[in-house]
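Note that one protein chain is taken out, while the other chains of the complex remain in position.
Going by the order they are written in, the chains are A and B; count residues from 1 in each one.
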Amino acid sequence: MQKIGVFVCWCGSNIATTVDVAQVVAAVKTIPNVAFAADYKYMCSEGGQELIHKAVQDYQLDRIVVCSCSPRMHEATFRNCAEQVGINPYLVEIANIREQCSWIIKDRAQATAKAIQLAKAAIAKVRFNTPLTPGESKVVKRALVIGGGIAGIQAALDIAEAGYKVDIVERQPAIGGRMAQLDKTFPTLDCSACILTPKMMDAANHPNIKLYTYSEVEAVSGFVGNFEVKIRQKARSVDAKRCTGCGICTEKCPSRKTSSEFELGLKTRGAIYIPFSQALPKVPVIDREHCLKFQTGKCGICSKVCPAECIDYTQQDEIITEHYGAIVAATGFDLLPLDKFGEYGYQDSPDVITSLEFERLTNATGPTEGHLVCPSTGKEPKSVIIVSCVGSRDTSGRGKTYCSKICCMYNAKQAMYIREKYPQIDVTVFYIDVRTPGKAFDEFYRRAVEEFNVHYIKGQVGKVLKDARGGLTVFASDLLSDKHLMLHADMVILATAVKPAAGARKLATMLTASMDNDDFFTEAHPKLRPVESPTAGIFLAGMCQGPKDIPETVSQAGAAAVKVVGLLAKDKLRTNPCVAHCQENICSGCLACEKVCPYGAITAETKTVINLAGVKEQRTVAVVNQTLCQGCGACTVACPAAAMDLKGFSNQEILAEVDALC
Amino acid sequence: MQKIAALMRQKAQELLSSGQVQQVAAWRKGQLAYDNAPAVFTSPEACADLVYDEFCPANLSKYLLAATKKKLKTAVFLKPCDTYGVNQLLKDNRVQREYVYAIGTPCQGMLDIKKIRAHGLKGITRITVSEGVVQVETVYGTQNLPQRDVLLDKCLQCKGNAYMIADTEIGEKLATPEPRGDAFAAVKRIEALPPEERFKFWQQELSKCIRCNACRDICPACSCEQCIFDNPAAPVAGKAFADPVEENMFHLIRAYHVAGRCVGCGECARVCPQGVKLGLLNLKFMKDINTFYGPYQAGSDATTPAPQVTFTQGDVEPSAAGQKGRS
Partner (left out) sequence: MLGEKVTVADKTAAPAPFEPKIVAFCCNWCSYAGADGAGTARKQYPANVKIIRVPCSCRVNPLFILRAFQRGADGVILCGCHPGDCHYMTGNYYTRRRLTLLMSMLNFMGVATERLRVEWVSASEGARFAEIMTSFVEQITALGANVKLRDLRCKK
């Protein structure tokens, strides 16, 4: 006879305030096979686990039900606890009486009644549980980092330094990402390129790092420890092995009308181009859409001038298939398009620019070689207005509800930069709040106000219009003095909201990693597992997980790298034993299961089985590969005969729960 | 038809005597003029009893299940509509192609003796069909009936005279009955009823069921090694009255399980001793599959995956299906 122990947790006051735990204990004690029931303040604590151990020994319990927080929280804890005292961990069931009971119901009687029902369902299920043993799967000792910005570079370097092979896939022709576009970085004002370029060099030259630039992830299959990834290496039309990066081709290219992506459209580039001067790899790429040779068949100048003879117009995209034990998503961010924010005049005036465009305008390698001039006139502005929260903290539905986090600091940085280099320019910042939590951040902001006399006005900008003199008129409110303002400016900088990079959702779907409503990757736990995706083997670094600045990005990348290294250091992983299995004597071999399996875990085999008449016969049956199976259960429903079942979530187990709840 | 029957006997004898096949599935004369029964012939001599006329409605494809199990190469006479069943069984791996010798057999529509009797005819001795006229000879005299009036229901939705699978064909193809309008007309009539009446209709219809399982036995889509209703560990209760799963659930689940496999042969409704309109449930699923996922005909080949094992990213949401036709 089964002996089930039921352990009801108070979770301090979290459960016990709304659920009468004593009544739950009393109710479950009357259920047949429940040999022991008790409540305790914190079941997950050492004391609670000791209580379980002792009860198992004293009452010879063989199955355990814990009524506590979500199994997503402590199922592993209680499974370990059971294992320590000789009970198979899969003979443990959790009744979720916190997240799904005490926290959602205020009425004590209702909450107690629901807790009892949930306990009964768990007890009903645990009766049908069978001991399960995890299998093992090997770990491919190579990591993939998707995205070659500072997050990806840092993660790759840390993984490579720990001694593991790591590949970076970057869809742009060069690594560097957004950080390569920045001029200076807060709060120390060191030059972005000066601190990034050495890291780019390290990554490009590291023996353990392989770069796939101008490449995109095309397909991902497999699972933690052994992902199979198809990478599309787009045709550069340049033989990267032979190219010396001399750049003659980019100078001689007659097609010069394409706006430079790297310069955010503030400059044009040739059809064959190197995105920026410190680009790595320093190998040009032909933009076939704008190349005369590809469009008209005439030209071919780059090929003629190339001293290394490495231009190859026939180059094709290449699909590379590689296996990885772990994957880091580091896909970074884009700026929110401003088409829904007509009031700021971004579409109307070239002198209304985004903060990122400003970075290019002040960068010595940028379109103006670092001279701050109005794009419309080429003249130095006399007054600059910076607008915060453009599209951030937006509840109108046009923008993003979240705070983009980095803007307050770069506003101060950019204001200070202007005032320092051009003391004659007047700079005003309109803000809703100034948020400067961070080491030396508030001091930095105060310096902008106190030492550099940047005007900070709490208020919102309502409209930016071109005025008759070719300048801009800014209508705004000053909330502190409750005044409407009409100001003149020569340049307006919009601190535009960040958003996850285009294509992040497509990637998340390939990785089966979850995303939030804003398309940021979701972390496995917002506090305790912030660099892991809920999907095993997928780790997160940088802006793709949420807005963050460079130091935070670098820290997260390092943390993600440690998690990757921790995974790659293992030779084998314990696999989830809750996998499908086929009852061969009733399997008809129709293979509907095989067709719905996303992992190719089911194959047809001709086997000798004993049929229902007790006769040996040879026939086709479905066989599940227990390592490949991830336990979704699609096959169990495709099978009309219920020959296919799922361990840990069997038909009988689920029906027992259904019956207990209805 | 007599000519065809003679060719069939000849073919069966040839195949058996040459050892090309070990058995032949066909029809045998019954006691009356209209109760031919499926039969398996194993010797050339026995084939003398082989018959074929307008009273051979049974789809023989399911006999191939046992043939495969016994590893006996079997010749099977298949009317055009029966060929769909064979393909479905091949697709479901229930029948191995190597054991099948499919013989396309012409058909001009099978007759429904109940409909003939409904004309007040008794003492029937012989029934023949020629040019759309059914000549019924009785001990009291002879009467002619229009063929269309006495065709089996399933023949009124004939899928045409093409064989979906055939290793050889007997004689020339015959003109099959023109299908009667919209195949889903009956489904649409029920869909148009208010929900209460739909519920009443099905309750009455399905409570006629006596759970004889004839529908399940004849169905070329119902080919599981062990039916879920016979498996106590399965997520439904047993086939008997032991648990409160009874007729309605049985038919709902059966229809659900054969959806996408059902070839629409109409045999389930034909063999039902209680006259339950079982075909309607299957037709409803076919109609839904066609509407939601594009035209699909189970059994038209042995490879196209069923709609339930495929998907598209833009598939319709369940809520849309639940609301359709709601009053």
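Convention: a contact is a pair of C-beta atoms (placed from the backbone, for glycine too) under 8 Å apart; a residue touches a chain by one contact, two chains touch by 3 or more.
The structure displayed is predicted, hence computed values, not measured ones.
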Residue in contact with the excluded chain [from A:Ser70, A:Thr197, A:Gln278 or A:Thr436]:
A:Ser70
Among A:Cys9, A:Ala160, A:Val217 or A:Ala508, which one is in touch with the chain left out?
A:Ala508
Could you tell me which of B:Gly120, B:Gly294 or B:Pro318 touches the chain that is not displayed?
B:Pro318
Residue ranges of chain B at the interface with the undisplayed chain
187, 190-191, 193, 195-204, 207, 228, 235-236, 244-249, 252-253, 255-256, 259, 281, 284-285, 288-289, 292-293, 307-309, 311-313, 315-326
Could I get the residues of chain A that touch the absent chain, sorted low to high?
23, 27, 32, 70-73, 96, 98-101, 103-107, 109-114, 116-118, 120-121, 124, 508-509, 512, 514-517, 522, 534-535, 578, 596, 598, 630-634, 636-638, 642, 646, 649, 651, 654-662
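Quick note on the criterion: only the chains that are shown with their structure count from here on.
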Mind listing the chain A positions that touch chain B in their complex?
585-592, 595-596, 604, 611-612, 617, 619-620, 638, 640-643, 651-652, 654-655
Note which residues of chain B are touching chain A in the complex, please.
69, 91-94, 223-228, 231, 233-235, 257-258, 305-306, 308-310
